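Here the complex is missing one protein chain, while the rest keep their positions.
Each chain gets a letter, A and B, in the order it is written, and its residues are counted from 1.
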């Protein structure tokens, strides 16, 4: 397989690329440019003071850590769920499959309310854990749970199609070569899944960073402890401080952009390696 | 809906020969863990929604979902989804084609730009349109003098929704088409097939499930989006309230049961989309029954 040949053989590059770039510009780049321009209303010093004040720094830490752990858990369990859904048969599978999309369909505010109702100290699960001294709602743990809920479909739904189209022949070849099941998985299946897994992780993580609707209900919003960055942006807006709000937004934007870029690079590399093999 | 579909689900993936699957005990263990996880993370909140929705009886449930404001919200939600989803689908296919079938500089950069709306806080997604189209924004005065209302009306809601659901289809297709490579298209091209022919005859059948997933995710998110729409909607009852916003309003009026009833409506909408997906799958499985043997290999 020589990718370089593709350029000359397949048609439609101009059309698809042109449309992609145009649509991207109109819908994403121009609006985002507005954000950047708005921030330039601040002097560099004002900008720096806004985005590095103590409360804001604490909120970055909370947002990044909770989003990261939630994405990590989703990576493991999302793969497992996708695997089970694609490969095994059990009663009610179709229904379970539909359930995975629920976090998309449920408005985030509803999700937040429902999760809080379950994990609050007087809720279904919260009341069981409370006597043990475990608090979930109104702690970073609660935020993580909300983000696991929000991010799960990202991992499952990116891995699932790849797993579904996975060619049995490759696997069979490995078996014929005498590889054990676990080994087959690690050596043959997993590498193929890496791009999809990375994408799923990145999306779940990035989504978690920005999530607002569901988190505000379950987090308790305590400054320095459970105050997430998007809430601080809202706080600024509430005081008519558009520049301050966009400054923090810009920082978050840059952070997730760099992270996504890094992961896309990794993915591209792993893909290249696969092709080279 | 599910009953009719489960029967056909025994597609090639589920019934695997013994040598390419795990021992039964491992299978059951993995399934058990997966189900337990889903139960805690997804099913429990869903149950909570329905329990709350029916807490005060079926009559109240019915009354809340047939309330004129709820019906207006439902309509607005559907209209919004009907505009943004097709737009993003066309974009997704074009972007995935350009990115996976050709090599060019800055590909990672482009993919990352496409991902960007995911990583932007919904609050910000709404805000950027306020900065552009608000009365104090860039185009505000011009729009005002031409009597065009974008914010706090349908166009604003559609824009915000389209922005938020922008990457779904593209993101679903890119890894899939990347894994599939370009040989089949190249083969078709070398046999003299035209561009659209290649796409419809070769590529589309290969990516249809991924595409369908993408559309469904895009649609589900379009109907459920809250944060961004909340910023640009203006919350005018019966006019610019989408279903998720209506849920919040009811909740804030202490009408907890009514609010969860409307929320369950959104769940039903999602289930309907999934039903459609299952139906399409089933249909195509029926049609492909004859040529199943060579179906996966080609």
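In the analysis below, a contact is a pair of C-beta atoms (placed from the backbone, for glycine too) under 8 Å apart; a residue touches a chain by one contact, two chains touch by 3 or more.
The rule we apply is simple: contacts and distances are computed from a predicted model.
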So which of "Sulfate transport system substrate-binding protein", "YxlC family protein", "Formate dehydrogenase" or "Fe(2+) transporter FeoB" is the UniProt name of the chain that got left out?
-> "Sulfate transport system substrate-binding protein"
Of A:25, A:76 or A:224, which one is in contact with the hidden chain?
-> A:224
Using the touch definition up top, pick the residue from B:47, B:63, B:78 or B:193 that touches the left-out chain.
-> B:78
Which residue, B:39, B:140, B:181 or B:275, contacts the hidden chain when the whole complex is considered?
-> B:140
Per the definition of touch given earlier, which of A:23, A:60, A:83 or A:138 contacts the omitted chain?
-> A:138
Hey, which chain B residues sit against the chain that's not shown?
-> 68, 71-72, 74-75, 78-79, 82-83, 86, 130, 133-137, 140, 144, 147-149, 151-155, 234-239, 249, 251-254, 256
Absent chain, residues of chain A that touch it | 53-55, 58, 116-117, 120-123, 137-138, 216-217, 220-224, 231, 234-241, 244
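The working rule: only the chains that are shown with their structure count from here on.
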If you average the Cα atoms of chain A and of chain B to get two centres, how far apart are those centres in Å?
-> 15
Residues of chain B touching chain A in the complex | 2, 5-6, 9-10, 12-16, 19-23, 26-27, 30-31, 33-35, 37-38, 41-46, 48-49, 52, 90-91, 93-95, 97-99, 101-104, 107-124, 127-129, 131-132, 137-138, 159, 162-163, 166, 171-172, 174-176, 178-183, 185-186, 189-190, 194-195, 198-199, 206, 209-210, 213, 216-217, 220-221, 223-227, 243-244, 247-248, 251, 259-260, 263, 266-267, 269-271, 274, 278, 296
Contacts from chain A onto chain B in the complex sit at residues 1, 3-7, 9-13, 15-17, 19-20, 23-24, 27-32, 34-35, 38, 77, 80-81, 83-90, 92-111, 113-115, 117-118, 124-125, 145, 148-149, 152-153, 157-158, 160-162, 164-165, 167-168, 171-172, 175, 181, 184, 192, 195-196, 199, 202-203, 206-207, 209-213, 229-230, 233-234, 237, 242, 245-246, 249, 252-253, 256-257, 259-261, 264-265, 268, 271
